[in-house]
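These notes are about the structure you will find just below.
In this view, the complex is presented without one of its protein chains, the others remaining in place.
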Amino acid sequence: MNLEVSVAGLRLKNPVMTASGTFGYGLEYAGFFDLSRLGAVVVKGLSVNPSKGNPPPRIWETSCGMLNSIGLQNIGIPAFVRDKLPVLRQYDTRIIANFFGNTIAEFVEGAAMLNDATGVDALELNVSCPNKDAAWSAFGTNPVVLAEVVARVRQATSLPLIVKLSPNVTDITEMARVAVDAGADALSLINTLTGMAIDIESIRPRLSNIVGGLSGPAIKPVALRMLWQVHKVLPSVPLIGMGGIMTADDAIEFILAGAVAVAVGTANFVNPQATLHVIGGIEQYMSRHNIADINDIVGGVIC
Amino acid sequence: MNLEVSVAGLRLKNPVMTASGTFGYGLEYAGFFDLSRLGAVVVKGLSVNPSKGNPPPRIWETSCGMLNSIGLQNIGIPAFVRDKLPVLRQYDTRIIANFFGNTIAEFVEGAAMLNDATGVDALELNVSCPNKDAAWSAFGTNPVVLAEVVARVRQATSLPLIVKLSPNVTDITEMARVAVDAGADALSLINTLTGMAIDIESIRPRLSNIVGGLSGPAIKPVALRMLWQVHKVLPSVPLIGMGGIMTADDAIEFILAGAVAVAVGTANFVNPQATLHVIGGIEQYMSRHNIADINDIVGGVIC
Amino acid sequence: MIRQFSAEVTSNVRLSDGVFMLVLSPMSEVLRPCAGQFYMVGQGCGIPGKKPLFDPLLKRPFSCMDYNDGLLHFMIKLRGRFTAILGNCTPGTVLELIGPIGNAFPAVGAGERLIVVAGGIGIASVAMLLRDYPEATLFYGVRSANDLFVDQLPPVARLHVTSDDGSAGDKGNVLEHLRQYIASIVETTEGGVIKVYACGPYAMTEQLCRMFASKGGDLCKVNGWTVEAFVSVEERMACGVAACLGCTVSTVNGYRLVCKDGPVFSVNDLIPVAT
Partner (left out) sequence: MIRQFSAEVTSNVRLSDGVFMLVLSPMSEVLRPCAGQFYMVGQGCGIPGKKPLFDPLLKRPFSCMDYNDGLLHFMIKLRGRFTAILGNCTPGTVLELIGPIGNAFPAVGAGERLIVVAGGIGIASVAMLLRDYPEATLFYGVRSANDLFVDQLPPVARLHVTSDDGSAGDKGNVLEHLRQYIASIVETTEGGVIKVYACGPYAMTEQLCRMFASKGGDLCKVNGWTVEAFVSVEERMACGVAACLGCTVSTVNGYRLVCKDGPVFSVNDLIPVAT
C-alpha cells in the first residue's frame, strides 16, 4: 500500500500534515507521539521579527468550531532557526515553514531567511490571517496584491512554495489561479473564515480583537467545496486540503475532492494524536477498498 | 417593555421573523403555534413560474449545520397569491415575500406581481442562493450586476424592499453599500455559505446538486461578523440578521451587533416553536437587564 | 391538538447488537398514529438557560412500531450518531417529538387480502398493520436469525420468514418467496384484490416496483387477481412538516415529499432511481 505523495516536488511519506498554528513549532507535541510518523510538520506562522500577538482573550468556542485571534504571535525566524529547527530536523519528517510579513519587503526578507536555513523543506506563504487589519487582508483577498507578493517571494526562494489561500473571498478559483500564475508550486486551503461572537452579558466581543478566525468541523463543508472548485479548474496543481478535518473520513473527503495532501488543525487540540488516527484511518480505508496507491483516489469523486 | 421595531418603514410587533425557505409558506407551521405571535413571516423564495427544484437527495446534516440544495422549488407567485396569501393574511403578522428570477426581467416581473398582490407587506429580493449556476450567482456576488437588479426591481415596486445578501463574497460591506445605493430599504444577511460533502463509500457528493447552502449554528460566527461589519459602515440602514440563530441569546448577539430584526431559519426544523422561544427569551433578557425598548440595544456592542 | 410534544423514555431494550426498542410516554395528549405514520424525534432542550448542544442538529424520522396504553414504541436500528444517542437513552430521558406524520397505508377494503412485507428494520414501519388487520399474512425477510424480532410483533395469522443465510425460516430472498406465494394463490383460488404493503431496503422497493407496478409489473394482474402494492420509502429529512422541501422523491407526478405525500407510495407512482 503506498501512502507516499509528492507536493510541489517534495515527497511526503504520507499525505497527513499539521496545520500551521495548531501544532506550535512541532516540539510541543513531540511528547505525545513520534513526529516522524507525520507526512510533514507545518509550524506556526513566522515573521522576521518576533511578534507578541493580540491581547487576551484570544479564543472562544463556537458550535462545532472555535474562533481564534492569536494575531500571529511567534518567536521570529532567527529564534526558530536557532532554537527549534535543529531539534525538529532530527525527526524523519518534512518541515514546512509557514511565514508572513507586514509588508511585501518583510515577506521577501522572511522567505530569504528561511530559504537559507538548513532543514526547511518548503515554505507556506500565509496571506490569509483574519486577525490582521484591512490593509493586510489585501494580501489574501485582492488578486493584484496577491500576485505581487507571491511573485516577489518566488524570486527570493528556491524552496517549494506553497501559498495558503483565504476563504474570505468571492471566487477562490481566481485567487488560486493568480497565486499559481505568480509562481506558487502548490496551494493550501483553507485558512479560517472570519467570525465573531458577543458576550451578551458584558455586551462586549468575546475576543479582544473583536473578530477572529473560525476553524473546526463547522467550516468543513465550505473548505471541501473550495478545494473541489480549485481542483476542477487547476487539476494539475497540488492542493493541500484543510478546514475541519477531524477524522480519516474527513481527510478522504478532501482527497476525493482533489487534495494530494491534508492538514489537521483544530483536531490537534481535541486530540494530540489526531494526525495518527487520520493516517491509520486512511490506511484502513485503502485496504477496505483495495486501493493500492493513495494517489489513485486524488480527485476521484464522481460528480 | 417595547419590542416593536420598524424595518424600512414597516412596523413589526417584535423583531423576530422566519428565514425564507425554512418556514414553508407559513401555513405549514400554523398548527404548531399562532403565527400572529411573529414579527413577520418570510415565505419560501417565489418565482414568476413554479419551479420544481433539484433532484434528491437535497439535504445533508453536517457538524452543527446542514447543507441544502432545494434549488428554489416553489409553487410560483400566482399560486402563492391565490392559495396561500389569503389564508396567511388572516394572521396578525407581517408577510414578507422572498422572491427571485432567473433573469433580471423575471426579477422585475416577480416584483411587480407581488407588488400588486393584496397582503404582501414587503419584498425580500433573493440574489444569494448557492444552488444556482455561476451566471446566476453574479446577482449576489458581482456588485455591478447586483446594482442593476436592485435598481430595476426598485422601480417595479413601492413596497419596502429588502435585499438579501450572499456571504460568499470578499467584502460584504461593498455589496451592502451597492444594494442600498441602488434602492434597497433594508438588508437581510446572511444567506447560506456554499458548502459540499462527499460520501466516501459511494465516492459521490451527498447532494445531487454537488454543492449546497450551509446553514445552522456552524455559520453563526460568520453571519454575526458580517452583520457587524455592515452595521459599522451603514449604521442607519435597517439590518435583518440571520444565520445560525437557535436561541434568544443568539438573537441578542445579532441585535447588539446592529440588527434591528432577526430571522430564525434552520432552528425551525429543530423545533417548530423556536421563534416563540426566541421572542420569550428576548423579553426575559430585557427585563433582566432593565431594557425598556429593544431599539435601545440595536448595535449596542462595545468594541 | 399540536403535533409537537415531549415524551419520556419509559424503557429502552437492546434487542440485538444493532437494534433496540425505545418506548416513550408522551407528556401531553397526543394523536393516535396510524400504521405507516412516523415521528420526528429529537433531543430534549438541554439545560434551561444554557446554550444547548447542536451536534447532532436535526430531528430524525422513525416509524411508530406500536401504540399501546398510551405508549409509543419505536424499533430502531443503530445507524449513525443520533441512533447511537437514542440507543443509550436511559429511562427518564426527555425527548422532543413531532407527529404523527405522513399519509399512512391506505385502508384495506372488505374482501381484499393483505400481505405485509418487511425487509429487516422495515418491520418497524409495517408492524402496526398487523394489529389493524389480524388476518394479514406477513412476509418477513432478514439477513440472519439475529435480525428477526417476531416476538416484538402483534400476533400474526400467517408468518413466512426468510433469511439470507438460512439461519431462520426459509433461506433466500423474501420477494422470491412472496412471488411463489402469490403464484400459488392466483392459481388455486378465485380472483380478487391483493394488497401488498411493504417496507424494506431500497433494493426491495425497486424490486417491488418491477413486480407490481401496473405499467410493466409482471405480477400486477394475473388470473383475475389484481395486486396493489404500496411501499413506505425513506429520504433524508430536516423538518418533517413539508416546510424545508428536502425530502423529495421522484414520482410519475413529479417530485413529491416523503413527509407529506408519503412515506407510503403506490408502486405505480414511484420512479426508482437507477443506482
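By letter and in written order, the chains are A, B and C; residue numbering begins at 1 in each of them.
Following the convention adopted for this analysis, a residue touches a chain if its C-beta (ideal position, glycine included) is under 8 Å from a C-beta of that chain, and two chains touch if they have at least 3 such contacts.
The structure presented is a predicted model; accordingly, all values stated were derived computationally and were not measured.
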| item | value |
| --- | --- |
| Omitted chain - touching chains that are shown | A, B, C |
| Option from A:Gly65, A:Pro160 or A:Pro221 whose C-beta touches the chain left out | A:Gly65 |
| Residue of B:Met17, B:Cys64 or B:Val150 in touch with the missing chain, whole complex considered | B:Cys64 |
| In chain C, positions touching the absent partner | 46-47, 50-56, 80-81, 84 |
| Residue ranges of chain B at the interface with the undisplayed chain | 63-64, 217 |
| Chain A residues touching the omitted chain (full complex) | 21-24, 28-29, 31-33, 44, 52-53, 55-61, 63-66, 68, 70, 73, 216-217, 246-247, 249, 266, 268-273 |
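Heads up, the rule we're going with is that only the chains that are shown with their structure count from here on.
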| item | value |
| --- | --- |
| Chain of greatest Cα-centre distance to chain A | C |
| Distance between the centres, which are taken as Cα means, of chain C and chain B, whole angstrom | 36 |
| Geometric centre distance via CA averages, chain B-chain A, whole Å | 33 |
| Junction residues of chain B, two or more chains touched | 63-65, 216-217, 249 |
| Overlap residues in chain C, where contacts from two or more other chains coincide | 54-55 |
